[in-house]
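Of the protein chains in this complex, one is absent; all others appear in place.
Should a chain be cited, it is by its letter among A, B and C, assigned in written order, with residues numbered from 1 in that chain.
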Amino acid sequence: MFKVKIYINLKEGVADPQGATIKHALDSIGYQKIGKVKTGKYLQLELDMHDKNKAREQIEDMCQKILVNPVIENYEYQIEEIK
Amino acid sequence: MFKVKIYINLKEGVADPQGATIKHALDSIGYQKIGKVKTGKYLQLELDMHDKNKAREQIEDMCQKILVNPVIENYEYQIEEIK
Amino acid sequence: MKEPVKIDKDLIKVHGLTDEEYEKIKEVLGREPNFTELGIFSVMWSEHCSYKSSKPVLRKFPTQGDNILVRAGEENAGAADIGDGFAAVFKMESHNHPSAIEPFQGAATGAGGIIRDIFTMGARPIALMDSLRFGCLSDARSRYLLKGVVGGVAFYGNCIGIPTVGGETFFDKTYQGNPLVNVLCLGIVKKDKIVKAQAKGEGNTIFYVGSSTGRDGLGGASFASRELTDESHEDRPAVQICDPFMEKLLLEATLELIESAVVVGMQDMGAAGLTSSTVETASRGNSGIEIDISLVPRREEGMIPYEVMLSESQERMLVIVKKGKEEEAKKIFEKWDLHAAPIGRVTSGNSFLVKDGGKIAAEIPVKALTTDAPVYLREKTKPEYLDGVRNLDLSDVPLPEDLNSIFLKMLSSPNIVSKSWVFEQYDHMVGTNTILLPGADAAVVRMKGTKKALALSCDGNGRYCYLDPYEGGKIAVAEAARNVVCVGAKPLAITNCLNFGTPTDPEIFWQFSRCVEGMAEACKELKTPVTGGNVSFYNENPQGAVDPTPVVGMLGLIEDIDYLCTPWFKKEGDLVCLLGEGEKSLGGSEYLYHVHNLKKGQPPKLNLHLEKALQKTCLEAIKKGLINSAHDVSDGGLAITLAECCILNEENLMGADINLKESEREDVILFGEAESQIIISCSSSNLNKLKKIVRENKVTLKVLGRVGGEKLTIKKEEKPLISQSIQELYTTWKNSLSSYFEM
Partner (left out) sequence: MRFGVIMFPGSNCDYDCWWAIKEVTGEEVDFIWHKEENITGFDCIVLPGGFSYGDYLRTGAIARFSPIMKKVKEFAERGGLVVGICNGFQILLEAGFLPGAMRKNKHLLFICKYIHLRVENPHTAFTNLCKKGQILRIPIAHFEGNYYATPDTLSTLQKKSQIIFRYCNKEGEITDEVNPNGSLDAIAGVCNERGNILGMMPHPERSCESILGSEDGKLIWKSIVTSLKRIKK
């Protein structure tokens, strides 16, 4: 059994109005020294598999086909065995 | 300068209809062995500070005050020094 | 959660039950209740489910009328006959406390709940309205609440595809920390297809459909779970999360199910979830009911019977299906990807039996939880504050020198400004029936395939009710009716939400009773019976109770959409007239509050006979095609109403030149509020015909001036009081609300 954490980000160059709004809010509340803010998604899922390589393959496939929109998004993931 | 990654999750017990729908979709597309799916948010931000402890303090404060909805969400973060 | 070993005084108390009530429970059962039973009694006997304080007062409402098909209280919502074989099903509900804690989810689940009430009756929902009240907009928390609440209503209504066609948005410091979020839903159903919320017919199957059951909302039922045991838990959420997509599937599936005639009855699992839906359907059907909760789909592990019975997870329904038709029903649920579980059956007798696999978890006589629940005649006393606040000495109110700038200040008051920042976040057009978009006195949705349309308006004025609950209650009904009349609709019936403080406080209960009496009086006179509604008590913040705030949702019928009327001026040269006359008052006015920071005085008096005659006159004039616009005089008085007539149509702003022949103080003339007044515009060639109708109905008509030009000028006996470019008026009015949210 694996626990998978997937981090989805907007690609470099794709405007992120949400990030800009959060930065603006932080600035105007008075937090100092806030640089760039980027927003993204965080998915966690369980995979009831045993072979880590196969699991990786399936995760890549799911990301490319459905979980991520490759036109505007990037992804990374972590995979961790659980009992 | 720090780079901060913030992972925001729904609290345990809070319904996650979006996660349930994604799981259902993955199942019906034909992916095998998908367990629970949880959705969350992923924020990245830069902090132009030098003292790690002060940075931590500010991050906690920002999370509790605006980045996270403490009524339904939990958060974790990682902080990493960059040059 | 673990079951406590023993039921003791503390446990009874945290369940909100009094000692006498606990004695009554023992008497009913002939024994001590177990923990699950205690929970069931506590929610069913709660104010929210039993109306134990309000029931005797609500009996004052007229609930009968020629066109009333389902009376208040009989079903989840009332129904009115609208001809052509159709019924309109509509109801309003509050979600104030959940919205105060988590505005987005609170408001969204509020919308979800009222929508379910409508489609479980077999009606297709065709419109939503939201009546919202917050503290001052200058306060960050209020803005956060407004943004969240509007976002939540938008998220739900837009996703499920029901247009939010109108509403109210009001700000006053009384609502600081305790916002009011009332949502109305209107649906349409063929008269002979109305579905009852009853469980009847021994052996018929009880289906559970929709989302699985979690621990959400448990705290909302009566208390937080951690007070029960010493064990420490992760904080259990009281907050319910909405799933409008699930509800859309439920909506389509249930309507399809009803079409296929396999349904005996259904009810949504709203407050008190599985408990109230099973018990209430059985009670209405005079049946018993038996369920096995081990069959209930769950989202979380280790839930005890108590938790399953009291959960308020959203988007769940109870459907009673005819014996032998289970497979047919299942097919339809499967088509919509819905999980439907048979969890029990209708029984003869009168017992509510809950099993958990082989064990009995609860066994209670059905009626003990419903019709035989305790009812109280609460004490009431006239509040002490009243005498003080009613006295308004105008000499304490300085007359402003520059009326032009006061006029602009009034136009930019959060209670007067354009609410487009709100309603543009709502899909108000989906369904392609909205023929009068938000921004007018009432919203209008047509009925495809007929010439007819339905008009809806929400109105209430907490300030008036604070100063005079009886008049305020009357006015809420009259204004809602007048708004509907202004678009050319005949008022048919009302629903309502009664938002008050704590009912055991005699002064609050007095306010409540007086408001209801006033509303009832107006409903009787205007022949608009009450088809249902909702009572929300305990609206308190640290400063005390909120102003008593009854909100009325009025339904009106337009027989022929060719005679739809709108509020804005249309033609250069048209006469501007004031139809009707009511005495002007600064008491409780927006002017007094916004400009002088006072909430004082006697609100305008409403003469119901005059009001009725006025509404009749206006409708007749519209139906005969004599007038080009109608807009009722309300918040902000005559000057604001005239300004709105000039600027409400953004595509075509129109100026006007007005000369008033009145002798009062200038601010009273301009901003004094009055009842029973409508500003109309008409071509001068129609004036005589109009005068004839006016005479026949014994009302009054005054010609105030003419439409035209780039300015709105208001004079008193030819002396200019106000003169402003309509472009400037428009810009001020249009952008003031959004400016609070720009960064």
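Just so it is clear, a residue touches a chain if its C-beta (ideal position, glycine included) is under 8 Å from a C-beta of that chain, and two chains touch if they have at least 3 such contacts.
A quick note: this is a predicted structure, and the numbers were derived from the prediction, not measured.
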Contacts of the hidden chain among displayed chains: A, B, C
Sole residue of C:G148, C:G214, C:G431 or C:G705 that reaches the chain not shown, by the stated touch rule: C:G431
Sole contact to the chain not displayed, among C:W336, C:F407 or C:F671: C:W336
Touch criterion as defined above, residue of C:H97, C:R143, C:K193 or C:K248 at the omitted chain: C:K248
Where the missing chain touches chain A, by residue: 14-15, 17-18, 21, 66-67, 69, 71-72
Those residues of chain C which, in the complete complex, touch the missing chain: 154-155, 158-161, 243-246, 248-249, 335-337, 420, 423-432, 434-435, 437, 446, 448, 561
Where the missing chain touches chain B, by residue: 17-18, 21-22, 25, 28-29, 39
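Quick note on the criterion: only the chains that are shown with their structure count from here on.
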Overlap residues in chain C, where contacts from two or more other chains coincide: none
Sites on chain A at which at least two other chains make contact: 25
Residue ranges of chain A touching chain B (in the complex, touch as defined): 1, 7-9, 19, 22-23, 25-26, 29, 31-49, 58, 61-62, 65-67
Chain B partner contacts - residues on chain C that touch it in the complex: 101-102, 105, 211, 214-216, 234-237, 239-243, 245-246, 299-300, 313-314, 337
Residues of chain B defined as touching chain C within the complex: 10-17, 21, 24, 69, 71-72
